[in-house]
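One protein chain is absent from this view; the other protein chains keep their places.
Order of writing sets the labels: A and B. Residues in every chain begin at 1.
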């Protein structure tokens, strides 16, 4: 299972694949480490020698300049050497040839794989098959998980509203297809968040959504009442074409966050979004740029969280055999 | 205006966007700093720790391996971390989405943007909108300016013929479409060059060219008489297709620099070109490779000028807020 795969015998972080099942103490320990990393990123010399001489390979089977860039920056600020390897997911999904690629990179003494793949479970699969001294970080796999995104989100919330037990957090949008939402819900539940809501049309909700430990709302205005944090999900254009949604205009009409609707939430409610925003689809520009928006803080914290996860996972690696 | 945008309250370099309006002292100060940087590039260890821990993002909206490479090398030799970001100019020109991209990179604690764009004014636009601690360097925008190229050109001239007041410099070729020529003319005028000439067919001259403070020649041989420096511009193949020019052969016949024609200039006249040369179009191979050619020196000095501009602009940055 994930848990034993992620932690080693002494309970330290080995791989970082999913938020699901992560012990409360480990999750808080990552957030605390990220807190110290934010200190590095605002110094004049934004670099620490923690991972000097380590090699981190970004294995991106699906393109994502944005996520790759944050991992690359995080690695460089830890003084690691970074190798960007773009892989064709079709060519390497035939298990055996993917394994051959991994074996070769291992043989080049790569210390960590940061994996992005359109198929759920790829990072797990890789973690199960790498040599014992190699570390794996999941940078998003299919609909399954995007754990560093979820951690930067709860890190951002904690900096503003640290008492999770008293918070009501609403996640709005395409829950059905979102690895981000899945990871966020796990993280918020582990932190014993007072209430976690999901707000979406029925067509964008998984059938078993209630079992996630969330309260479901189909109406945005109902769902926003008294919330402390509103997390808007990015709407993928593909969903419109596949018939899950009528049009961007319709979506915005029913689920777009406007200034007026935001006033239904608590007066100091935070507005969050994993980016990049579709302005006028998920929210109005006035909301995106309002003082309540912490969307750019999320980007900054993404560097700190990735530095934390990378340095913790590589802290105790044995020297290669 | 550009001036207040480029210099801070104490007159130090903040952004480097254009040569136009640059105070004489600042231009000389950049050349002097570049002089000390040439010392770094010939040492056995070609690296100084001036920008260690700084992150420089190359934002190239139009491809240019050559210019990007020189900026990348300059940044690495200053010990900065470099991020190469290829951007689709079509997708990001809708102001808002360009700004969102910038805000995101700012949030990742990037310290400097090196910007290349096919639209005039993009680097200015970015400099006007970035956070106060971010620095912007223009690596070429539309027909407007290519200021580091112009500075490496006058730097190269100064190393051979430092008394600008007594010099006659001729710029030959497609003045109309050349951001390089515009920036060169500004730099030469700021340095109080004795005479600046432009030599070109009428179809390749702007209508208001006389207002640039240059003497205009339509005939190459007339224009070359007694010049100390001949700067040949690169001929873009697109010009031929657009009807501005009959053919490469015709162009070379009238405006190509040959051994014979070069003899009309002063005996020790320098031959310059921003590269890459079209041999047999702008000049003959014998001229390109002659002892009077300082074309490869220009390339070397390009590294020194970029190191100077980057280190000066980032010398006094406040720590990020």
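Operating definition for what follows: a contact is a pair of C-beta atoms (placed from the backbone, for glycine too) under 8 Å apart; a residue touches a chain by one contact, two chains touch by 3 or more.
As the structure is a computational prediction, the values presented were derived from the model and not from experiment.
Asker: Tell me which of A:103, A:160, A:202 or A:259 is the one touching the absent chain.
Answerer: Selected residue, touching the omitted chain: A:103.
Asker: For the chain left off this view, which of A:12, A:81 or A:248 is in contact with it?
Answerer: A:81
Asker: Touching the hidden chain in the complete assembly: which of B:21, B:142, B:206 or B:275 does that?
Answerer: Spelled out, the listed residue whose C-beta touches the missing chain is B:275.
Asker: Touching the missing chain, which residues of chain B?
Answerer: Touch set of chain B with respect to the missing chain: 41-47, 65-66, 69-70, 72-73, 76-77, 275-277, 279, 285, 296-297, 299-300, 302-303.
Asker: At which residues does chain A meet the chain that is not included here?
Answerer: With respect to the unshown chain, the touching residues of chain A are 52-55, 81, 83, 85, 96-97, 100, 103-104, 106-109, 317, 319-321.
Here is the rule we use: only the chains that are shown with their structure count from here on.
Asker: Please tell me the distance, in whole Å, between the geometric centres of chain A and chain B computed from their C-alpha atoms.
Answerer: Once rounded, the distance between the two centres reads 42 Å.
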